[in-house]
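Omission of a single protein chain aside, the complex is shown with its protein chains in their original locations.
Let's turn to chain A:
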Amino acid sequence: MAHPSQLGFQDAASPVMEELLHFHDHALMIVFLISTLVLYIIVAMVTTKLTNKFILDSQEIEIIWTLLPAIILILIALPSLRILYLMDEINDPHLTIKAMGHRWYWSYEYTDYEDLGFDSYMIPTQDLAPGQFRLLETDHRMVVPVESPIRILISAEDVLHSWAVPSLGVKMDAVPGRLNQTAFIASRPGVFYGQCSEICGANHSFMPIVVEAVPLEHFENWSSLMLEDA
């Protein structure tokens, strides 16, 4: 989750998110360089006393300010496409989970081995235990084994929703009648929060997502317990 007055990204919890962080650093540096250059030019133009009313063309600067943006765009596009294809690589998931968006909660189905399904509702503010996070905690978390490729199939039962967990670098729209697939690997154990990212009605802001990455034995214990409870 984000800490108070946080400005940047949350720490990455998956390899893809690490790549995205580094790409963002690269692209933002380019943005700062361009902005500094433009600011310098603006200040220079505004503070000069020189004038020339008879400039009609200049081939040299036209070439520079055509080539330079093209080069900058290529420098941005190459790492971007690299990550895009990296995200789409064939992976061999250890687990497939279905996340279904409802109004206004998520439901998760682990049906690889047994029939495990449960709903995940936000804990209302008045029911929070002291120290819990307002608008982020849920009654049931989506527990996954750490360092395992997870395939997640996302859809919706009524209107558009979107399943997003920023620290894992995952966001995928939940479209009714459509099955969207994405994958992630939780590279460290922990609890990772996200929120519904497509407007879906009155309680769109109140259907968060909590992913808990635990070692495999803990995951097995948890899934057994959940099956007993169901």
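We take it that a contact is a pair of C-beta atoms (placed from the backbone, for glycine too) under 8 Å apart; a residue touches a chain by one contact, two chains touch by 3 or more; residues count from 1.
Here is the rule we go by: contacts and distances are computed from a predicted model.
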Hidden chain of the complex, named as in its UniProt record, picked from "COMD9 protein", "ER membrane protein complex subunit 2", "Cytochrome c oxidase subunit 4" or "Hemoglobin subunit alpha": "Cytochrome c oxidase subunit 4"
Of A:128, A:175 or A:227, the residue in touch with the unshown chain: A:128
Interface with the unshown chain - residue positions in chain A: 1, 3, 6, 8, 10-12, 51, 53-54, 56, 125, 128, 130-134, 167, 188, 190-191
